[in-house]
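Quick one: structure below, then a few questions.
Missing here is one protein chain; the remaining ones are kept as they sit in the complex.
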Amino acid sequence: MLTRTHLAGWCFALMALVAPSAGFAQAAPGSAQQQAERAATQPGNNAPVWREVRSGQANYTTAQGREAGVLVQSSGDTWRQIRNGPITVYGGWLVVLVALAIAAFYLVRGPIKTHDRPTGNLIYRFSVVERWAHWTLAISFCLLAVTGLTILFGKHVLLPVIGYTLFAWLTLLGKNVHNFVGPIFMASIVVFFLIFVKDNWPSKGDLTWIASAGGLFTGKHVPSGRFNAGEKSWFWMGVVFLGIVSSVSGLVLLFPNFEQLRLTMQQAHVVHSVSGILFMTLSLGHIYVGTIGIEGSYQAMRTGYVDESWAKEHHELWYEDAKKQGANRPAAGGGAVPAGAAQARRDE
Amino acid sequence: MARMKFLCDAERCIECNGCVTACKNENEVPWGVNRRRVVTINDGVIGAEKSMSVACMHCSDAPCMAVCPVDCFYRTEDGVVLHDKDLCIGCGYCFYACPFGAPQFPQAGAFGMRGKMDKCTFCAGGPEADRSESEFKKYGRNRLAEGKLPACAEMCSTKALLGGDGDVIADIYRERVTRRGKGAEVWGWGTAYGPGKPGAQPPAAGGKS
Partner (left out) sequence: MRPRRMVVALLAAAAAVFGLAACGESEQVVVYTQGKYQGKPDTKPWDNAPLAYGGNDWTKGDKASWEKQINTRNLGQNEYRRIYNQ
């Protein structure tokens, strides 16, 4: 096993990929002159020419096309080392291990239920627009995640199982889905940000919440506003930061017709896959608490309503506000509201 | 056993682009696709100008094969790197990874969307029935199955571009260099075929690099 050498190689490779980002290294001025002199003193010794070739500088060619004049580009192999090495291996295991950790947590802790019995009083938590924005983002994210995972790991996971023909067909479909859903995802990030940013500004209780991890392990109650610090960090680090990073790097790869160089696309690919993997890893946590992890949270985004006791136990400060503004409705009253949405799940 | 390789002698290449034309004609490649191209270094500088014809070098440790998400590449027993266009999804990763800029993409859709990758096949066709119409349409002529060598090399007027079994080509070049008196170090096979370390050997047992 060459792990150590590999690791050192990757570090070097990463530096090599980042270093020449300013563009092509310009051949030393006078390399042509050097060659002319060399040819006089040592005929047949073309070392200056080969140095120029290895510099990756574009030379003359009649062939049309981007970088057609570049005889040898070295960064491709660097990119290959990074992609097939750390990104595939560590990235893949990161996703698997986080998923396993969450599964283990679920087995040990089980779903978090409200301590008090549901009162049956429902409080309006998410408007229709908010829910549409969330689910557009969520569904497009899931499509991008699944297709992205197939492109990076499918060769090692899916291909040996389903064979070349089916896998290639699925991946081609996946690539097109990825390409066309990408812009929808980007647009929905913008909409989502505009809608939810006002409730995601950091507030007083956030540090306390983070210090005790929201009482996830202790079960201790930590009051929070409409969104707790966990949701806020998911909003800022996930949706906003990783969303923008993935979108920008994705655009570089999506439209190769803006004369961007191979180096640019290699760098964009590294950024895109790393941010994508981190995004997926974080999303696992969000999906967990939003579905089976905490009872009632899925219904909140599905129907827009939460039970009074759920609100009190998970978002106490928001609950107080909502109560003051009279946002709660009686359970039996609302036509569009499923009766007792927070406790009965027959509609799912 | 033959291990197919290309060699371009920079001392002889006169940048006539005959190989490019021969390739285009022989394989009837679509517009915008150049399986082979000639690059001139120090263009116009007297005594320093060198030209090189370059295409897919059919590497022993092929980067395109290593990064392909659908694993559409394969290597034949002669060391030729081929790909299956029915599997190719047009992601462009082989184009990022290849040192020589060999993979080409005919633009298939709007916004620079890539079609199926096309590259030099060493005139060995692809995974269709040999010398069939469908093979010709997708991959070009299968000259190896006709008992011939790549058109570019066989018609090179100065014999700068040599293609065929690596051993034979090396012999031809060695003889040439001996007659020339110098220059064993002037060509760069090492980039494609690497130093002869065990991992980089061509695939099948008993093969030569």
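General observations
A and B label the chains in the order they appear, each numbered from 1.
We adopt the following convention: a residue touches a chain if its C-beta (ideal position, glycine included) is under 8 Å from a C-beta of that chain, and two chains touch if they have at least 3 such contacts.
This one's a predicted model, so the numbers in the text were calculated from it and none came from an experiment.
For the omitted chain, the shown partners it touches in the full complex are A, B. The chain not shown here is touched by just one of B:22, B:57, B:94 or B:162, and that residue is B:162. Checked against the hidden chain, the listed residues A:90, A:255 or A:298 yield one contact partner: A:90.
In the complete complex, the residue from B:20, B:91 or B:124 that touches the missing chain is B:124. Within the entire complex, the positions of subunit A that touch the omitted partner chain are 1-3, 6-7, 83-90, 93, 97, 155-156, 163-164. One chain is missing from the display, and on subunit B it is touched by residues 1-2, 60-62, 65-66, 71-72, 74-78, 82, 84, 87, 124-131, 142, 144-149, 153-154, 156, 159, 162-165, 168-169, 171-172, 175-176, 179, 202-204.
Quick note on the criterion: only the chains that are shown with their structure count from here on.
Work out the mean CA point of subunit A and of subunit B, and you get 38 Å between them. Residue ranges on subunit A touching subunit B, taken from their complex, read 31-36, 39-40, 42-46, 48-50, 52-53, 59-65, 67-74, 76-77, 79-80, 83-84, 150-152, 154-155, 159, 164-165, 167-168, 171-172, 175, 179, 254-258, 262, 265-266, 269.
Residues of subunit B that touch subunit A in their complex: 10-11, 17, 20, 32, 34, 37-43, 45-48, 50, 52, 54, 63, 66-72, 84, 86-93, 95-101, 104, 107, 111-114, 180-183, 185-186, 188, 191.
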